[in-house]
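Below is one structure, written out as structure tokens; the observations come after it.
The complex is shown incomplete by one protein chain, all other protein chains being positioned as in the whole.
So, chain A:
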Amino acid sequence: MGRPGGAEVQGLGGAEVQGRGGMDLRVLGGRPGGVTALHVDDGLETRGRLVVVGNGMAGARFVEEVLERGGDEQFCITVFGDEPHGNYNRIMLSPVLAGESHEDEIVLNSHDWYADNGVTLRAGVRVERIDTAAKQVHADDGTVTPYDHLVLATGSYSFVPPMTGVRRDDGSLLPGVYGFRTIDETRAMLEATGRCRRAVVMGGGLLGLEAARALQGHGLQVELVHAMPWLMNAQLDAEAGAILKRSVESLGITVHLDVLATEVLGADSVEGVLLKDGRRLDCDLLVVAAGVRPHTDVAVRSGLEVERAIVVDDQLRTEDPDVYAIGECAQHRGEVYGLVAPAWEHAKVLADVLTGTDPDAEYTGSRTATKLKVAGVDVAVMGVSTPERDDDEFLVISEPKRGVHLSVVIRDDKLVGATLLGDTRKVAFLTQAFDRGAPLPEERIRLLVDLSDGVEEVGVAEMPADSQVCNCNGVSKGDICGAVAGGCGSVGEVMDRTRAGKGCGSCKSLVKQIVEWAADGDLAEDPAASWYVPGIPLAKPELTAAIREQDLRSVSAVFAALAPAGKEDAKSKMGLTSLLKMIWGADFIPQKDGEFINDRVHANIQRDGTFSVVPQMKGGVTTPAQLRRIADVAEKYEVPMVKVTGGQRIDLLGVRKEDLPAMWSDLGMPSGYAYGKSMRTVKTCVGSDFCRFGLGDSTQLGIDLETRFQGIEGPAKIKMAVVGCPRNCAEAYVKDVGVVAIGNGKWEVYVGGAAGATVRKGDLLATVGSPEEVTTLTGRFVQYYRENANWLERTYDFVPRVGLEAVREVLADDGLCADLDAGIQRSVDAYTDPWGQDGADPATPGQFRPALPLVALPKVPVR
């Protein structure tokens, strides 16, 4: 045996028998000498005679399926196997050749297994022909075996293309030339790796690539010759094949494509191959893995119908009613499969039919999906690899440098094919979509990559029940499933019940997926999903139109006119206030009860009921005088914490509500709007004034932007940044609006960026030639977002939802832009500093009264 240190594992049987060539051959899954199976006298046998020709992946699995259905009561089973071994996993020959698996590990059914199950295994006996009239099997050992039912599972053999010198006169292969199909061939190759130095592998399909990789792993110099223009041409398209070639070559394997070998050189053993273009490749080991051909000679000799393989119907029956064919030797509806999954499906169906478990069972074809690792590269292939019809959708992501090539073919909203090379993380979802026709995401790219949110990497079905879905509220997948089981019939109900998705909101889509999965289709359509706020049954465009038409200027007026039965809804008030402010500007009629507490008192509520105070500090630029004043105020009001914020400002935390007006007055600075669903800050870098690298005056532009758009309310908060060069010190690439100076007076404007629970680089909206154009463009984008985004929808969701192209089209339309300019100007004009306003004169009685008044507690003696 070639494998060094190959220990004999008695449990699996290590019987040495005298092989055909006179060599000592170890029988894989063999039986210790002297043990024989007991045979019942044929004369006493009342069971039907079931004979299986072929002891490979299909034949042996079929026997297992029959036994599983209690078939040993009905049938006396005989299995013929060409190889002397028990049944082994042929798929695992590659790891055996690579030295990663021991051959004993790949045994599926040992000789003992057959004996224990009363199955007669005729291992090492080749069937020559079948007399279908007499219903007898003639084997090469001269025996004749009668049958009632015959199953052909003869599989395939390695195809050796016609080449001068590849065979000796007696028809056997020239020494040093090997197929890669059986354990014996694998053993011989393993043995040869010890003395050979250069190998040529013919065939750039799966087997060829695996052989090449394995041999290279044994230290051989390996060249791979493939007759087709790209590797794995049966499974991959040209582009993916090219990327695979790079990956294979990076392992140190030389690849020759689109060339045939015409001659094998060497008299006593192989010395090289000659290619059609005249090149000569020297080698002392030649592996032929140029495809397989179905083993049909027995069927042909027996007069059965054979085309590319043995023709069978939907019950795997040949034209003879008592002869069946399964696995790679069968041709069903014109298809011949070279994968194990269809063979196993054949085995199941035929076992159902023959045992009578389901006499009407039918096999209607397989949708083949495979996931494998070829030459160290992950590959998953299912269905078609390229579009076939005009209206097929075809999405390709190609990253040659990373060795990644992903593609999907979609027909009529169903996945009909996918190819994943180098990155198979999405295979679980795609396989489901392919097998079951599951609905596909509208954004097709999500089929292939997880956009920004890594949580979706695992399909929801595979997620463990205890995995946390909503990190804000600590809700697990199990909690969500429990809510569904407990009667919640819509995503909204589940979110209300569990509070999943009610924190930062970044998990909402995952929550939705899990609810849909848990409800398994039994889910009420949530009509409220399209409403702008839950209490008014209108989407934003219709709601906006109704507000304008009916001249509704306050939140209570909107409820009275548009809510069902005129009923107020607490959770709708904040969104309506925002929308009305946007629509009416200074003509909006404010109602404090329509505002969230933060907006009522112009500060951000903290966990202990105190507030944070953030004065405006445009562009993050301050002065010693301003800092001194902030310091004085902080001391005067005993501010528990002074903190520099991420938005380049100073936060005074832990302020009592009742102290807010006096503090604002002492600060004498405007509100920084660090609390609202509104324009927050514009971060800047030091730009061109001091920075050695600055390409534009980002500081001034940031201050100008903040001055113009200060306090403008939106569907959600809006954060901006301006940087003086692409080094991005103020993180403009991940802002709702980010501006980057790129020199020569030019500025790039990015939109839809995020660096919160979601991280997303903004999309480049446009490159413009002056700060004024930046300001105009920013105003138009912000207004378009304000008018069209859903309540609480950040730009990083909004921009991908409507599409960057749609945004660009709007901004290219002069008429629309004039409206946007007018809209944003109305809001700019309506700006007043809330601190200056309410500080002096409260908007409502008790606006700044404590909400948790002190209660006189009984005095406890201090120790």
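Here is the rule we go by: a contact is a pair of C-beta atoms (placed from the backbone, for glycine too) under 8 Å apart; a residue touches a chain by one contact, two chains touch by 3 or more; residues count from 1.
The working rule: contacts and distances are computed from a predicted model.
**Q** What protein name does the UniProt record of the undisplayed chain give, "ABC transporter ATP-binding protein", "Rieske (2Fe-2S) protein", "Alpha/beta fold hydrolase" or "Alcohol dehydrogenase"?
**A** The correct option from "ABC transporter ATP-binding protein", "Rieske (2Fe-2S) protein", "Alpha/beta fold hydrolase" or "Alcohol dehydrogenase" is "Rieske (2Fe-2S) protein", the UniProt name of the unshown chain.
**Q** Which is it among A:Arg129, A:Arg444 or A:Arg497 that touches the chain not included here?
**A** A:Arg497
**Q** Check the options A:Met574, A:Ala674 or A:Ile718 and report the residue that touches the missing chain.
**A** Of these options, the touching residue for the absent chain is A:Met574.
**Q** Out of A:Asp551, A:Asp608 or A:Asp632, which residue would touch the omitted chain in the full complex?
**A** A:Asp608
**Q** In the complete assembly, which of A:Ser101, A:Gln221 or A:Ser556 touches the absent chain?
**A** A:Ser556
**Q** For the chain that got dropped from the picture, name the residues of chain A it touches.
**A** Touch set of chain A with respect to the missing chain: 473, 496-499, 502, 535, 556, 567-571, 573-574, 591-594, 596-597, 600, 605-610, 635, 638-642, 654, 656-657, 844-846, 849-857.
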